[in-house]
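Structure first, then comments.
Apart from one protein chain that is not included, each protein chain of the complex appears where it belongs.
Let's look at subunit A:
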Amino acid sequence: MLIRLTGGEIIDPVNGQSGKRDLWIQDGFIVDKPEGERADKTYDLSGCIVMAGAIDIHSHIGGGNVNTARLLLPEQHAAHLPRPADTPLSNAGWSTFTTGCLYAQMGFTTVVEPAMSPYNALHTHLELADIPIIDKATLTILGNDDFLLSLIRDKTSSDMMDDYVAWTLASTHSLGVKVINAGAAAAFKENVRAFSFDDVVPAYGVSSRKIVKTLQASVNRLGVPHPLHVHANNLGIAGSADTASVTIDATEGVPLHLAHLQFYGYGTEGKRKFSSEAARLAEQVNNNPDVTIDVGQVMFGQTVTISSDITRQFLAIGNANPKKTVIIDGDGNGGGIVPYRYKKNFYGSLQWAVGLELFLLIDDPWRVFFTTDHPNGAPFTSYPELFELLMSRDARDAKTAELNASALELTTLGSLRREYTLDEIAIMTRAAPARLLGLKDRGHLGSGAIADIAVYRRGRDIAGMFREAALVFKNGELVVENGKVVHLRWGKALRLKPTPDKAMVRRMQAYHEERYGLSLDWFTFPDSAIQRDEPFAEVSCSS
């Protein structure tokens, strides 16, 4: 079927062709205008803007920890009643079904679950396969696992290291590697409760820096498109800006992605010893082209923090609201679920401002990514309000008036007059994520790209515009009309597929037999375990 979108304003910074033109869709792809053919279906998009489908690079939407959070907070299901019209009877709030629908309604077509524990891979992929409409991908967690730490301790060759990383990527069907508070979860098992970048893991004698550098080098050598995704040490602690700062300095010419930098933007100034260091970090990011960051913006209200950073979550137990938590001191990272309510008090206001400072002070929209670290800073449903804050000074000023003034005095937010343009939004949420993840077939509207297209009706209410897309196409299929899902389909999970080294497979078999007394088959799974036609799609490595 040939579809023509006409009359809309195309925002496509990659191809440099913003302005009014027609888009043609054939067989799920964007094509050049076919000569001598007539469209089977034409949509008149006058008064609308047209962007590629948005890509979220860091949102916890599936896996063991997400599911544990659901179990911990069943009252969220009651809060979801009365059930919205026309949803399946078995559906409650916060399900895989609503995740896919809500993302699609906002024009998002690809979402990355950034923290999949290797031993949770099957569960995670089963859950992702149950999320309708959108494409998904995962980052697999390494860096606190005994096997890797032992390799580093024993000064194993870099080839062996690469083989292990490649085997993990292949067996967990993921798109990249994440390291979470490198070494701290291993040290936690030895009762260490504070862990910084140059601290050493007991029993292994390996520093956090060494782990990060080793993984970063391996990822780079393997040609994994997405640079090592680093969740740094000391998240959320006053003074954590110093940790982020040394981590940024440690890139040494190799790409590195720093996740949810907002949670590291804190200094120790002021009466409460809690202040903003966002300006310093932003300048450092501006001066270091190796580093990309996502923000992890905080918005106000009830949420639940879900993290495999067990050290951090353990220390946060006292702040839980409501007062209940799950802490799992599990293999590798373990994890922690701590519900939290961001209030408009001093601390909440400061965190909110730090995130916005980072957005506004980092000049290059290709290197700063749009996240709330869902659900840690805020649920992804708050994205439209955040777009509005970035695009409108007035919206920021209005919000600022509601917040704690003494907190905002410790930030530079009041002096920042920048407003994001639609082009910059398109870069930050479409073009740059596609490039960062190595997804050449999306994030732009050029000929040959997958027809993932979001159409928004231009209006004065920016949040409203982004909350309910006028039309959304996923692979050329119309899935959303006027902010409502009109068609359910199943997306794919994007993965790299490196061929694992045979000697490494044998070694992993021996390791699992010896360590767990279980066959390696317990930990790996074939594609057929996911009961969908073609559950995966391959992304190529860049070497």
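As a convention for this text, a residue touches a chain if its C-beta (ideal position, glycine included) is under 8 Å from a C-beta of that chain, and two chains touch if they have at least 3 such contacts; residues count from 1.
Following the convention adopted for this analysis, contacts and distances are computed from a predicted model.
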{"item": "Record-based protein name (UniProt) of the chain missing from this complex, from \"Na+/H+ antiporter subunit C\", \"Carboxypeptidase-like regulatory domain-containing protein\", \"Ubiquinone/menaquinone biosynthesis C-methyltransferase UbiE\" or \"Formylmethanofuran dehydrogenase subunit C\"", "value": "\"Formylmethanofuran dehydrogenase subunit C\""}
{"item": "Which of A:Thr6, A:Gln76 or A:Thr156 contacts the chain that the document leaves out", "value": "A:Gln76"}
{"item": "Selected residue (touches chain absent from view) among A:Lys271, A:Lys323, A:Arg417 or A:Arg460", "value": "A:Lys323"}
{"item": "Touch residues of subunit A, complete complex, unshown partner", "value": "72-78, 322-324"}
